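Note that this complex is displayed minus one protein chain, with the remaining chains in position.
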């Protein structure tokens, strides 16, 4: 039995505040969104990290972004093996059902998942090697890219670089989904790779021209 | 090659607006969050749906909630088989690394994933039965609960009920994670089940006492 | 001998109510706050006045605000003379130990301390001039600003204006603390001046651009 509890009082208070203001001022829009269904223009894949709110950064309103958030904003490769694949299901739904026009992968600085991956690759986190380490097995998606940063100075430089490689890994893996690659090739879907610096509020995008991340 | 594109101009513009205002006024808080790491009080598991923003509903600032979003806010059962499990990794990170105090599952009305599950169970969406339907295989997590709503009038009533059962399924499955169940039993982690009505802005919580969802 | 008495019964009853509900539902968060220490994002300096609850106005939970409350939300100038300075100690602890990101001074309407200051400056409260009048000596901090309101119509207009000048006096005096000024200049600490109207529930902030208080 899960013995769920009532919501903490301060959240109930805040909810009632939202209902009486933001909701009340936009009720017709909410009702329309409910009646007609969502029609988001973009899917965003970002991290669960509490310090990264894509809706804040982009001033997004209800209905604009279809957002999947997981550890380290990773997309696994296409693997239609009949198992539960939450990220792949979200991508499929966004691309095939909602027909979003943009697919944005948003990485960020100070990512605990990426840091854990580095520790694991450097033998500093043996517990992450265990079969039952869900975080370890999830970070296996990024693991092959560690070689690309192994020779960088340890610490911030290495972490920042692997955080950006995580974004590119996801973009690469997304292209292994046949239904998605076709749309990208036909120009019906555009992909974007972003990385944000939490401390400084910076935002960089991956430029296919230079092959580098650069400030927007 | 993924041929990522630069960000659309209107998003760049919004980002610069955020940087010059919200970020600028809170730069010291962002820097502190980056330096000291996140310490969110709660993990929220909600849907990717563009119409559901938990940070709006609860007036949350950066740093408050660790948020995982997937199709239909589902948590699969504990299955440490060495594969990539994004949801389980997020739960593990929140509970074991961040040691959140609350775990909130937030369902919602008009959920496309739940609607698809009903269609699938009623034989109306044979394509979702395919092995390579990621959404279909993901909704298999909820599938066994269809029996509980099969006799309800089709349409809104059936959908609302299965949306709420999705929340309870996730709460139940969360309790199959040994490290989580132990914390719940020891009173070190509290779970909460919520369901929000998009059109009316309503919010209900699952009451363990009555066994029903009721308005907060 | 202080002959302390047991708590009045109605407060004991309310406490037990809180313990069985709010505390019980949030026990894991309280335990975590106790184990890991507080990490508030803001310090608030407000008045002792029973009608002003910053935690209500801002839907704050335990752990969010470090709150100092004194008569008329005043901060005296930096004076490291070895005496007991309660307000300066609170500011020092918040800024240097807790490293809060925001420092908010919250003034309010109908402030008895400010009213007393006006009476004192107008010769209507000679008892406040006595050396042993703690309130009188405390309000000396604000006294020099009386000149700025002396020509305003007596009553509400004069009081409101001096209440707002009390907020600005505190902001000015805070900047005389070298360790604080440095952080503000470096963008590591942000200061905010607020004034709330008790009767109407209004909230104004001091705008450095206009040099005026204006509604949020």
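As written, the chains take the letters A, B and C, and residue 1 is the first residue of each chain.
Everything that follows uses one rule, which is that a residue touches a chain if its C-beta (ideal position, glycine included) is under 8 Å from a C-beta of that chain, and two chains touch if they have at least 3 such contacts.
Bear in mind that the values here come from a model prediction, so they are computed numbers and not experimental data.
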item	value
Chains shown that the absent chain touches, full complex	A, B, C
Touch residues of subunit C, complete complex, unshown partner	1-8, 11-12, 14-15, 17-19, 22-24, 27, 30-31, 33-35, 37-38, 40, 43, 48-53, 55-59, 62-71, 74, 76, 80-94, 97, 102, 104, 109-110, 112-113, 131-135, 137-141, 168, 171-172, 174-175, 184, 190-194, 197-201, 203, 205-208, 216
Where the missing chain touches subunit A, by residue	13-14, 16-22, 24
Interface residues of subunit B (partner: the chain not displayed)	22, 24-26, 29, 59-61
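In this section, only the chains that are shown with their structure count from here on.
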item	value
Geometric centre distance via CA averages, subunit C-subunit A, whole Å	41
Residue numbers of subunit A (touch at least two other chains)	5-8, 14, 17
